[in-house]
Every structure is written in C-alpha cells, then in structure tokens.
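Note that one protein chain is taken out, while the other chains of the complex remain in position.
Entry: chain A
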Amino acid sequence: MSFLIDSSIMITSQILFFGFGWLFFMRQLFKDYEVRQYVVQVIFSVTFAFSCTMFELIIFEILKVLNSSSRYFHWKMNLCVILLILVFMVPFYIGYFIVSNIRLLHRQRLLFSCLLWLTFMYFFWKLGDPFPILSPKHGILSIEQLISRVGVIGVTLMALLSGFGAVNCPYTYMSYFLRNVTDADILALERRLLQTMDMIISKKKRMAMTRRTMFQKGEVHNKPSGFWGMIKSVTASAPGSENLTLIQQEVDALEELSRQLFLETADLYATKERIEYSKTFKGKYFNFLGYFFSIYCVWKIFMATINIVFDRVGKTDPVTRGIEITVNYLGIQFDVKFWSQHISFILVGIIIVTSIRGLLITLTKFFYAISSSKSSNVIVLLLAQIMGMYFVSSVLLIRMSMPLEYRTIITEVLGELQFNFYHRWFDVIFLVSALSSILFLYLAHKQAPEKPMTP
C-alpha cells in the first residue's frame, strides 16, 4: 500500500519536472524559433524530468522520506530509463535530424540514422577501454557498463565547465580587470567602421556599374565555379570580369575588417555597460563576491594539485569533517546525527540547485550563440544529451559530499564502480581546464589596449 502512495508521489513530482522542462524549452530556448517537431520538445522535457528525479531521490534519501524499498525500486527504474534515453533514444534522434537536414539522403532517412547510431555506439563502447573503471566480471549490457561510460563523459564535461567557471567567475565579477572605456573611444571606432563601410560601398558601386555595362554590351560575367570553370577562366576572360575579381578581393579584405571593427565596437559598448554597472550597489556587491570567489578558486586548484600529486582521495565528506572539527577541537557538543542530516541536506541541496541553474544558463547561452533555424533541433538534442550525462555524473560525484550512511543507496544502485577513479579524473580535468582558462583569459586580456581603471 505504501508503495502505491510513494509511487504516486514520485510520478506527480516527475510530471511537475516535465512541465518545468517544457516551459523552459518554450520560453527560453526556443524564443525565436517555431517548434515544428514536437518530438524534440518531449525528449528534452523527459530527459530533464528524469534527471531531476534522481536528485529528488537523493534528497529523499537524506530526509528519509518514503519507504526505503520503494526508494530503491524507483532508483533502479529511474536509472534504467535515463540510460535508455541517453544511450538509445537521444543519439538516434540526433542522427535522424542531422540526416534530415542533408537533402541527398532524405529518402533513406531511417537507414542512415540507424547507421549513425551504430557508429555512435561503437565509439561509446570503445570509450571504456583505456579507463580502469570496471571489474571484468560484468556482462555486456549491464547497467554498470553503461553508467561507467556515461560517467566518464559526464565527469569530463563537469570538470571542464567547473574549471572554466571557477576562473571566469572572478574575472567577470571583479572590476579590477575592467578596461577603461570613454565615449571618445567608442565614437572613434564607430567612425572607422562607417568609413570602412563607405569604402566597401564605393567599390561595390564600381562593380555594379561594370556589371551593368558588361550586361548591356552583351558580355556575361560568369564567376569561375567548379574545377573546369577555373581552368577556363585562366585562358579566356574578358577584361571587365578580370577587373571585377580584383575589386572583389579588395572588397573581401575590407569586409573582414568591417566585421572586426563591428565586434570590437560591440565589445567596447559591453565594457562601458559593465563599468556603469560596477558603480551601482549591486555591482559593488558582485565585486566583493569576486574577490571571495577568486580565493575559493585558487584554493580549489591547490587542492586538486595536492590530490593528484599525493594520490589521495578524501575519505570523509565535508559535513562529517566539519562536525568532527567542531566536536573535537572546539569542544562543542551537539546531537551529531540530527545535525549531520540537516546540514548535509542543505549542502547537497545547494550543490544540486546551483549546478542545475548554472547548467541551464550555460546551455541557453550556448544555444543562442550557435543555433540557426536549420540546426536548432539537432543542437537542442545535443544539449539534452549533455544535460542528462552531466546530471548522472553529478550523482556519482555528489556521493563524496554525503556522510557514509547516505552513500549506501548510491553504491547499491550504481553497482561496483570505481568511484575513486572518477574523483581523480575530475581533479585532473579540472586542473587542466582551470589552467588553460587562466592562460586563455590572460591572452585575451593582453590583446586589448591596457588602461588602468581610475576609481
């Protein structure tokens, strides 16, 4: 009986998450596009719903809500469904939509998408070979095999995003790094941009006039297209069209310059806005946070290096460690069990919420930057895939932040994975990502003319 009640609670929450994912898709991601294939929206919302359910189950585990056997059942079921989606459905649909975009293969869409999916499965399987993630006694299609590989990809993604975020966050928050931009700078750049546009226009006018006189005289200018076209154009070409190709090359160079100037101007406007924002109260608050985060970032990099160099994996989680310190060194006595439960709930809750929010924001930014009306379906599905893998690996890693008694459920459900390996892998990739982001930001910062900010 209690199983039924528990299941209905779970299903209600899943429907809620599904609705949230649906709304997010419609309002944020697909703001400027029309959803023509509802399959994409459904898949995205389903992936989101099942990922969030996993986190919900962790919280339930800590708070001891619901019956423990029904929790275990739902864990297993959820995991199976998510793996099914991530390994079978989403890659297949990605292949299907890619193939639909290519006109040639339109006829045999299904066949080619199956071929693409088989290729994906092959590489996905090969992924597991170089890593010491499993003991060989498991069968081919067991959950452990699939999860281990999904975990590797997901942990890599997490570490990359984490490393970049840890470095980028203080860089954007702190106003120390802001270049000084005056209105005069912006005006000067705009004037250069407009001058370049004028030069392009005058050249294009010449080209248009030349084309018109050629057309009136009966010559036709055929742009050399294809291999034979180029060979032909070497031997026989009218003087008018030679002129045209020369001017066209000059125009191409000028257009490239105009693009650069446009991007630089946009950058200056953005910096000016940030300078004005930094003078407001909110801006000052974020500036302070930036200093705090930079210390945190340096500490994390340091800890990652220590972990790798000394080959140690933390055995206790921060909650228990904190409690130990307070009890042993500060001599404060309190009900350990009670507090450890609540503190770990809060800590894990914060980690979950910030990682979901951070991921959704990053995905949205990414989507706006690279999508177009043709490829939006494929990109959204890719994002759903990344999101699913990210959340599954968060579950793997979150195990570290929980006290021992709560880790058992994850260990039971996920089977005998080498969790230590994942933490080590996370540290390595985090370090690599953070250091290369520092290098990258340093180079990008040096590119622009340096003028110190006058407070």
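Note that in this section contacts are C-beta pairs under 8 Å (C-beta built on N, C-alpha and C of every residue); 3 or more make two chains touch, one makes a residue touch a chain; residues count from 1.
We take it that contacts and distances are computed from a predicted model.
The chain not displayed here is annotated in its UniProt record as "Rab-like protein 3", chosen from "serine C-palmitoyltransferase", "Vacuolar protein sorting-associated protein 51 homolog", "Very-long-chain enoyl-CoA reductase" or "Rab-like protein 3".
Residue A:194 is the one among A:59, A:84 or A:194 that touches the chain not shown. The residue from A:14, A:175 or A:258 that touches the chain not shown here is A:258.
Taking the complete complex into account, A:269 is the one of A:177, A:269, A:339 or A:366 that touches the chain left out.
The chain not shown here touches chain A at positions 31-34, 190, 193-194, 197, 200-201, 204-209, 211-213, 223, 225, 255, 258-259, 261-263, 265-267, 269-270, 272-273, 368, 372-374.
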